[in-house]
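Below is one structure, written out as structure tokens, with a few remarks after it.
Every protein chain but one is kept in place in this view of the complex.
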Amino acid sequence: MNKLSASAKGAYLIAITPFTENGALDLASTDRMVDFYLAKGASGLTILGILGEATKLTAEESKLFTKQVLQRVNGRVPVVVGASSAGFAPMRELTQSVMALGASGVMIAPPASVRTDDQIVAYFDMVNETLGSDVPWVLQDHPVSTGVQMSTGVILRIVKNSSTCVMLKHEDCPGLAKLSAIRAASDRGDARRVAILTGNGGGLFLPEELTRGADGAMTGFAYPEMMVDVITAHAAGEIEKAHDIFDAYLPLARYEQQAGIGLAVRKHIMAQRGVIACATLRKPGLRLSNSDMADVARLTERQTRRLQELQ
Amino acid sequence: MNKLSASAKGAYLIAITPFTENGALDLASTDRMVDFYLAKGASGLTILGILGEATKLTAEESKLFTKQVLQRVNGRVPVVVGASSAGFAPMRELTQSVMALGASGVMIAPPASVRTDDQIVAYFDMVNETLGSDVPWVLQDHPVSTGVQMSTGVILRIVKNSSTCVMLKHEDCPGLAKLSAIRAASDRGDARRVAILTGNGGGLFLPEELTRGADGAMTGFAYPEMMVDVITAHAAGEIEKAHDIFDAYLPLARYEQQAGIGLAVRKHIMAQRGVIACATLRKPGLRLSNSDMADVARLTERQTRRLQELQ
Amino acid sequence: MNKLSASAKGAYLIAITPFTENGALDLASTDRMVDFYLAKGASGLTILGILGEATKLTAEESKLFTKQVLQRVNGRVPVVVGASSAGFAPMRELTQSVMALGASGVMIAPPASVRTDDQIVAYFDMVNETLGSDVPWVLQDHPVSTGVQMSTGVILRIVKNSSTCVMLKHEDCPGLAKLSAIRAASDRGDARRVAILTGNGGGLFLPEELTRGADGAMTGFAYPEMMVDVITAHAAGEIEKAHDIFDAYLPLARYEQQAGIGLAVRKHIMAQRGVIACATLRKPGLRLSNSDMADVARLTERQTRRLQELQ
Partner (left out) sequence: MNKLSASAKGAYLIAITPFTENGALDLASTDRMVDFYLAKGASGLTILGILGEATKLTAEESKLFTKQVLQRVNGRVPVVVGASSAGFAPMRELTQSVMALGASGVMIAPPASVRTDDQIVAYFDMVNETLGSDVPWVLQDHPVSTGVQMSTGVILRIVKNSSTCVMLKHEDCPGLAKLSAIRAASDRGDARRVAILTGNGGGLFLPEELTRGADGAMTGFAYPEMMVDVITAHAAGEIEKAHDIFDAYLPLARYEQQAGIGLAVRKHIMAQRGVIACATLRKPGLRLSNSDMADVARLTERQTRRLQELQ
């Protein structure tokens, strides 16, 4: 088995969920998407996250999609499945079901209802009990979507309380100081070291985050090669090169990270790149206007040109 | 079939979901609870709402519980099922499944993500399309839990756009002016008349709401006879008597309506009344302290005494 | 000087700010209001709180009103002034100015921007530094208006860090468990004892809060004699009598505590009682409809009747 571990690193790509024109699951595009991500150098995949439109799927569809992805990946990289849930019974059920299918771990974000330090820690104690001792899990720190602000101290308490928490998905913003503080704690030996993959604003701070000690990125972008290439250059000590690559993609990445419309942009580009057959989002989901598509076209052209200059 | 209609009135009780000591669904208690509610004069039941711990159930459990309630009710009163969902595919699936089991309609609250008037109306247009033309539904207006504020104008637009929206569950607070305005609109013939059942603060404004034109209540309280008796007296024109009854229960009702701890109080009393075997909530759920239970004991005794004085 | 201290107890009344028909400060009514509160047995007054429409006053008006109240009170009871502010410079300025006029202390609530335990504690460390070593202050815990949830541990840390924090205004809901926990900490000697006055829902849990160890109430209600009489009876060990009095006022108190419309109700009744000349609120402020006023009339009559029965 390909279980997720604290030594994970590289680019974990947040997968979209491809739909056909009429909104059905598109399993053929799902296979192409998996191939595309792996061909671009993904170190892992994450499915059924917010940008995977997880909440728009029925339980049956979630299982079907997970199965398809896992079969296609076939153990080549770890696959993490989003399992945040309003209740522990559905969380347990979904977790057991995807782990049985071959998932490598699950990712859990806190519900909006927890606020104080103690409430957050108590919540994750219950998560830990729910998942059991065999399921590696990722703590997702994403205040923009959850409304929950976890201090460095709280994150370290959660990690301490759960030996199966092996990774932090770091998406607090501004988050560089926090990232430094968490890394410093494990460097000093005050805390167990977990992998930290960042997803801040869809990777909009990736070079700086790597400098602060992140092990990679877990996020989506229609050009996953950006994440892979930036991480590779950075790991090789070529910091300026990492920035050069990052800067070339930044104008489009910034555009794709607009809340609400960003997923439509991503699917539009992935359809244009031939990865998925159709850019459809399930309702409620924004559609790109002609002006939006013109923006994307201009940014894509400029990106291509800039990348050529860098060769 | 016992479909929900715009002529609904009386006390629709928000049912709890009984669990055994170890947190399993307690179907025997479920039967007793149904019998209890009907014996106390319920005009209808609502299941799988927030206070039914709906989000803590697996899809399988939701179906099992719904089936049990519907079998026990056996068509004697309408049963409404909460079907709010983060996505339309799960909403459709759950709706079709409970309607097939014999539910009388579903209840839908808006998601926190919709804010402007147009966003809210557009959302319910999609709800309407999702439910189809055969499923009567209840619009739940509960800003405290949803964060969504629907103006009178927005509610009337939703009702206008959907001929199957037959009821408003009114839980905005303060909400008396809004209730008056919605009722005035249908009285003037400017809007189709839908049933308005109130749930404000668990019925804490019931007599005033009835005076403003509410058709009844849809809420929970461990003494459902309060709702039934207040509505009956009010309908008979005995306004002062309605207030007398209400006031006798108010000290306990107020205590039971504390957010967070309220459901634990309700289950505690229902266990004490012999309705359910066990007061257990699923995690995360508060437990009553000894001091809490002493408060409840005092309030219950005082309530009994006051009701005797009123005889 | 009449400085606020940790031994404070009884009913501290949250004063309204009376305006004339055209919205100007009504200083004659202000004097009558002070006399009224003291005649009814107030142990202290709190001015320039949310229900004092503090944010609707200019700095000049705030000073003028404070001066008028302090002159009229003339040292007979302590006067606390709301001094929460978005910045520390204005907080310092306002505090120094009202203390120079003879105020007994200030009350500070946290800004919505602080969330984690450490952020909250750090904020109040800065408050403490801003107020200096001579100004007694009240920590206001009112999540409904601030959005800030302070755990028991956080409150105890704030109290520990500031020797001039002498009182907690307890308005978290549900809050009985927290009240018990804070009181238990000082009873065990783990924390310095501060006064705890409760304002929960305008006093809607007053008898239970007194049982848990509250020293009194700091809240507003158009019948302040309720608070005074409940506290007096409770302090004399006449618990059932305290509940009897409370229950008699509860139907109206509940009506007056509706967010948004509550202050209009309070001013309406205080005008009817002859305390203030005019029920005007400054914009934006709701006006009572005829139906609202009919509700109040009925509840007031019923309250009078019930109080007579209790004689």
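Here are some notes:
Letters A, B and C mark the chains as written, and numbering starts fresh at 1 in each.
One rule holds in what follows: contacts are C-beta pairs under 8 Å (C-beta built on N, C-alpha and C of every residue); 3 or more make two chains touch, one makes a residue touch a chain.
In this text the structure is predicted, and so the values were computed from the model without any measurement.
Residue C:E61 is the one among C:E61, C:D118 or C:E225 that touches the chain missing from this view. Only one residue from A:T20, A:S186, A:T232 or A:Q258 touches the chain missing from this view: A:Q258. In the full complex, chain B touches the hidden chain at residues 115-119, 149-151, 153-154.
Interface residues of chain A with the unshown chain, by the touch rule above, are 173-174, 176-177, 180, 204-205, 208, 211-212, 240, 243, 246-247, 250-251, 254-255, 258-262, 289, 291-292, 295, 298, 302, 306. Of the residues in chain C, those that touch the hidden partner chain are 53, 55-61, 85-90, 93, 122-123, 126, 282-284.
By our rule, only the chains that are shown with their structure count from here on.
Centre to centre, using the average C-alpha position, chain A and chain C are separated by 47 Å. Centroids built from CA atoms put chain C at 34 Å from chain B.
Chain contacts: chain C has no residue touching two or more partner chains.
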